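One structure is given below, encoded as structure tokens.
All protein chains but one are shown at their positions in the complex.
Then we have chain A:
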């Protein structure tokens, strides 16, 4: 019984120290928070602190008389850098919880689910509407293109019922024309032909993204250590995300539910 009380007292005391420590060493709290949140938030906080050498210069840029025959520019004493290595970046505080919901909400029916996930900040319905109309406009444009394509005589008259292959080609054309306007080409990289990125995209019935697209050749890209390839990968992902939702005929959903988009640089 007595030992129990002692243990209890000890526990309380330790807890007290910990609580007191939280108040006295708030920095430690931050550190702790950081190490927990970093992996969750994709925050690459590895921050190499670089010590830039000090420089002194700007001597006599506007000099009037310099009779000395030999250049007299003084040395630039660069104080040796004191390496200061701190791998801990400033902590990530307050991860907005709603961020976690993003993928789910993107999958929802409404094209602008973000409006709902701004509880404390002032929602900006006017702007959101602007964006909607813009999206609609672009979407309508895409629809017009699609309609023109599908109603073109060569497609419809010659084949009463389109073969699934032809439908696939038409759908691929539509997706290509919708996605490539968001795509920054890597054609200006050295040897761009090698920078192939294949993205598996899953779409909801409303054309929005069903989860994050997968990079099918991710391993090859990662293993290569090729910065240009990594950039091409990010540009491909950004293009897919940026141009969503895609306007595609709902009756063929089974065909475009899953898409493999191959980005390549043709010279």
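Annotations for the structure displayed:
The criterion applied here is as follows: a residue touches a chain if its C-beta (ideal position, glycine included) is under 8 Å from a C-beta of that chain, and two chains touch if they have at least 3 such contacts; residues count from 1.
FYI, contacts and distances are computed from a predicted model.
The chain not displayed here is annotated in its UniProt record as "Tol-Pal system protein TolB", chosen from "Tol-Pal system protein TolB", "phenylalanine--tRNA ligase", "Biopolymer transporter ExbD" or "DoxX family membrane protein".
Touching residues on chain A toward the chain that is not drawn are 41-55, 57-61, 63, 66-76, 78, 84, 86, 89-96, 99, 102, 114, 118, 121, 124, 127-128, 130-131, 163-164, 167-168, 171-172, 175-176, 179-181, 183-190, 200, 226-232, 234-235, 237-239, 241-242, 254-266.
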